[in-house]
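Entry: subunit A
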Amino acid sequence: MHHHLILRVVAKLLLPFILLYALYVQWHGDYGPGGGFQAGVIFAVGFILYALVYGVDALVRVVPRGVLVGAMAVGLLLYAGTGVVSLFLGLDYLDYSRLAHDPVHGQEWGILLVELGVGIAVAAAMTAIFVAFATREPDIDDEDW
Partner candidate 1 sequence: MGIILVDLMLFGFLVLTALAIMRLTNLFAVTMLAGLFSLLAAGLFVTMDAVDVAFTEAAVGAGISTVLMLSALALTARNEKPFVIVSRRMAVPLICCLVTGAALIYGTLDMPAFGDPDAPVHTHVGGEYITRVIPDTGVPNIVTAVLASYRGYDTLGETTVIFVAAIAVLLLIGFPRSATRRRDEDGSE
Partner candidate 2 sequence: MTMMLLSTNSALFLALFLPLSAIVLLGALREFPRARDVAHVGTAVVTFSLVLLLLVRFLKADIPNVFLFEVMPGLPINFSIEPLGMVFALLASGLWIFISLYAVGYMRANGEEHQTRFAMFFTLAVAAALGIAFSANLFTLFIYYELLTLSTYPLVAHKGTPEARRGARIYLSILLSTSIGFFLVAIIWTWTVAGTLDFAAGGILQGHLDPGYAPLLLALFAFGIGKAALMPFHRWLPSAMVAPAPVSALLHAVAVVKGGVFTLLKVSVYIFGTGFLSATHAAVWLCWVAAISIIVAAVIAISKDDLKARLAYSTISQLAYVTLGVALANQMGMIGSTMQIVMHAMAKITLFMCAGAIYVAAHKTKVSEMSGLGRQMPITFIAFFVASLSIVGLPPMGGAWSKWFLLLSAADANQIAMIAVLGIGSLLSIAYLMPIPVKALFGAVPAGQAPSDAHEPPLSMLLPICATALGCVLLFFFANEIYGFLLHVPLLPPEGGLQ
């Protein structure tokens, strides 16, 4: 993988923009197309691009498997936990009305939080799935290819 110089440079240049775009999609989901899921996928694509260019091992060094599983769990629990917070606020599950001083703002906050949860979970899960495939050694003869 060391001979694709242009690829490496371009990738390095693109990577921040991809991640930035992912963040934009994440936070702008309230106003335009996009949201946690799309952002998560784009974020994962960023990682995958990194892995394709620099090798999976490099990616695993940056985000080890344990971290990925942890991040997945954090994302999911952020979502589920928001609901639990509503329970403790005396409301039904996932009712965001009391997350802020008035119900409408509470909804906005709630949506933001759960979208963030989705984003983290999806980005981590997609990356984890990709890593699982990519680190599996091919058990395939060259003639097959």
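How were these candidates chosen? In short, all candidates are chains of the complex that A comes from, given by their letters.
Things to note:
Just so we're on the same page, a residue touches a chain if its C-beta (ideal position, glycine included) is under 8 Å from a C-beta of that chain, and two chains touch if they have at least 3 such contacts; residues count from 1.
Since we're looking at a predicted model, the values are computed, not measured.
The contact partner of subunit A in this complex, picked from the candidates 1 or 2, is 1. Interface residues of subunit A facing candidate 1 in the complex, by the touch rule stated above, are 29-38, 41-42, 44-45, 48, 65, 69, 72-73, 75-76, 79-80, 83, 93-94, 96, 103-105, 107-108, 110-111, 114-115, 117-118, 121-122, 124-126, 128-130, 132-140, 144-145.
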